[in-house]
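Data first, discussion second: the structure below is written as structure tokens.
For this depiction, one protein chain was excluded, whereas all remaining protein chains were kept in their positions.
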Amino acid sequence: MSKRTVELSVATPGADAHGDPLRVPIPASPADVDPELGGEHLLINLGPQHPATHGVLRLVVELEGETVVRVIPHVGYLHSGFEKLGEYRHYNQIVPLTDRTDYLAPMSNNVGVALAAEKLMGIEITPRCQVLRVIACEMSRIISHLVWLGTTSIDLGAFTPFLWAFQQRERIYNLQEMWTGARLTTSLTRVGGLLADVPDKFVTDLREFTETFPDTLDEIDRVLTRNAVWVGRTQNIGVLTAQEAINYSLSGPMLRASGVPWDMRKDKPYLGYETYDFDVPVGENGDVYDRFLVRLEECYQSNRILAQALDRLPDGPINVDDPRVILPPKSRAMNDMEAMIYHFKQVMEGVKAPVGEAYAGIENPKGELGNYFVSDGTAKPVRWRIRPPAFINLASISKMAEGHLLSDLIAINASVDIVMGEVDR
Amino acid sequence: MKHLETVKGSDNWLTTKFTALVNWAVNQSRANSLWPMPFGTACCAIEFMATAASRFDLARFGMERQAFSPRQSDVLICAGRLPFKLAPVIRRIYDQMPQPKWVISMGACASTGGIFDNYAMVQGIDTVVPVDVYVPGCPPRPEGLLYGILMLHKKIKGEDLFDPSLRTEHLLNDKGLRLPPEQIDEISEPFGNSVHQFRSA
Amino acid sequence: MNPSAQALQATFGNAIGRVVDARGETIVYVTAARVRDVLAWLKQTAGQDYDYLVDVTAVEYRDRERALEVVWNLRSLASRRDLRIKVELDPRGTLAVPSVVDLWAGANWLEREVFDMFGVTFTGHPDLRRILMWETYAEGHPLRKDFPLRGRFSRSEQVRQALNVNPEGHYSLEELAIAESFDELPAEMRDRLARGQRDQIANSE
Partner (left out) sequence: MLEPYVPWLILLVFVLVNAAGMLILSHFAGPRRPTPVKLAPYESGMPPLGSAHERFSVKFYLVAMLFIVFDIETVFLIPWATIFFGSGAPGGPGMGFLLIEMLVFLVILFVGYLYVWKRGAFQWD
């Protein structure tokens, strides 16, 4: 930020050699004459309780006039000790904990922890369960991106996309409620299967959603993408090059917006994602505008995956039929002695895992969500580590925000798409 | 006008009717234009946003204007769990709200610490700030929160304007707590399933 | 079996301990002294180029004899290979491990969190402070196995500590310096900072 000096001078009654009035220069810019007069830095708190911090994040911002000199983020204001609680829970009891970490994409978190537990125990899930889990992950991606779209557009001044986005979210909430009984805290998966099979009305409603959802996306696209204010506020703001993105271990839309084509669904496929036909949007210059375009395009792609998943939904059991892992149905448990014993052992002692450890990373809407279980043979994990994509993406905000205006800092903070439940765990 | 007839046992017909009228008028206007201070921390905040959005529409209850600063808000809605690191923040914001002010504790985690009976979580925000209405649920459905708000309306309409004890400012006592320590320990006792949280093996 | 494991054994010989290959993952145990060179080697040599740090964490086992492990998950984006490096530390001894912030900038917060939760100090970390708990948190390191689930203090003491945390619990010394507001600080805080006393607040009984 260069200090600009303004040369002002005042004509005095005297005359110089050429007879012109003698001009006496006035030190116009105080900063040159007396740096102390230039104004010290102002320290403000974009504190835990702030409409633009998307949760209880706290940014201590050092300002010079309007320009951000430095941003010091403080997190931990929603630290709820999930990993400590995980060590006191059976594997199936950990699933309800996971909806509360990233509460914008609850089903995707349930699938993540179930995949890690099944990888630890070496369980192969049924094809119908695989497709249903893909449906769950893609629905979570849509509602998470819709919340991001709504709140970011509010931050930058556009209120209507928030209402459009939340109207579509309510439709997915209805589907989630139909499937699991809860709008938000779904606790969908169990080790080796799912909570319940989808009701028939679910398939028709989801089909109808996939047909009408792109219209709302087109409206949001038409309102925002070529909107002069939106473009002006987001283009080449908070730029991260591909090299910096990799060095800061970013993941998900943040990484892809900087031009690194890494998507867990394509590069380390799970749940049969390699058999689906979808493409991964990759940005060029890694600014806030590219992250918006990447996330908007991802909504379209998720919609395509949902349509394909509905076409190929095989019928058959949703749970693997291994009585040590999945509760026997109530009818058999009450009549058949062996089933009752399995039922009793599972409820009282939980599902035992072999000694060892397993890490399973999935493509969560925020980035690569990893669940790392270490087990010593008992039914409760020794260590449950959540690899938090939002936490790691947020760490780069001080690098992105230097030198920008304060209003750009709000746009950058919104573009990181943080959810504090996952950042603080 | 149902509320007016319930005034009983008052000494003098004329004055009681007058105070009842003033009470009715002021409380009615207060209840129907509560500006919420959404102290949204966790999952309940998303459900609060869904309540404020177009389907469940908080605007029907005069709560259209969400005030994000304590200076212009009447009811502090603690939507979501409250870790210990956030306790001084909610205490400071509650103190900085002008009277008359109320607090709705939305969700099981705010009301009792919920499933987080561990080192990081305040076991119920009533150990930090006085709470008027507890809304159960994890998260409470938007209808649940709206019912909680209606109960707060009923409470406000029953308040007496001329009773100073309702509106006095209670700061932290000399020990730096809101309640005596033994009462806080008693409130934060583990109950239900979390009593069975044995060793971690 | 990840080919990098053999390459490591060939290059570093006895610095590399056991190599475990289970469930499609390769885990390499490294001695604490050489872990810094191993990680730098993995990142910088042409054949390996593990340029992406997935995660840094720590694991403590329930039986006290087993060592506390610090875990690095590395990934090479080009060749799509994952590798997990582990270092075993004595839980009762001093927990110190070299920091890798200059190799991968993403490790900054991850290491701060491991320090906050386990008490493992990362030597060479630019700004090792607590990240999840407030800075003057006096109950210790929560994820250690000897730390009780509900914390060491009584609930009322925890609430009292939380409600009365001093301003420097919220602000790092660096921010206090930025604000150049040392003379505007409350008097008792000023002399407390001058005395360098930043730990527990005096019990006001």
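For clarity, chains are labelled A, B and C in written order, and residue numbers in each chain start from 1.
Following the convention adopted for this analysis, contacts are C-beta pairs under 8 Å (C-beta built on N, C-alpha and C of every residue); 3 or more make two chains touch, one makes a residue touch a chain.
Since the structure is predicted, the reported quantities are computational estimates derived from the model, not experimental observations.
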Left-out chain, listing which of the shown chains it touches: A, B, C
Touching residue (missing chain; options B:Leu34, B:Met49, B:Val75 or B:Ile90): B:Ile90
Absent chain, residues of subunit C that touch it: 167, 170-171, 175-176, 179-181, 184-185
Contact footprint on subunit A, counting only the chain that is left out: 1-2, 4, 6, 8, 29-31, 37-50, 58, 64-65, 67
Where the missing chain touches subunit B, by residue: 69-71, 88-90, 92-93, 95-99, 167-169, 171
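Keep this in mind: only the chains that are shown with their structure count from here on.
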For subunit B paired with subunit C, centre-to-centre distance based on mean C-alpha positions, whole Å: 39
Centre distance in Å when subunit A and subunit B are each reduced to the mean of their C-alpha atoms: 30
Distance from subunit C to subunit A - Cα centre to Cα centre, in angstrom: 24
Junction residues of subunit A, two or more chains touched: 76, 79, 81, 84-85, 88, 376, 424
Shared interface positions of subunit B, touching two or more other chains: 85, 118-120, 197, 200-201
Subunit C contact footprint on subunit A (complex, rising order): 40-41, 43, 60, 62, 70, 72, 74-76, 79, 81, 83-85, 88, 119-120, 122, 244, 246-250, 260, 262, 267-268, 356-359, 361, 368, 370, 372, 374, 376, 382-383, 385, 387, 391-392, 394-396, 399, 424-425
Residue ranges of subunit B touching subunit C (in the complex, touch as defined): 84-85, 87-88, 91, 117-120, 122-123, 127-128, 172, 174-177, 181-182, 184-185, 188, 190, 197, 200-201
Subunit B residues within the subunit A interface of the complex: 39-43, 45-47, 49-50, 53-55, 68, 80-81, 83, 85-86, 89, 93, 115-116, 118-121, 138-139, 141, 197-201
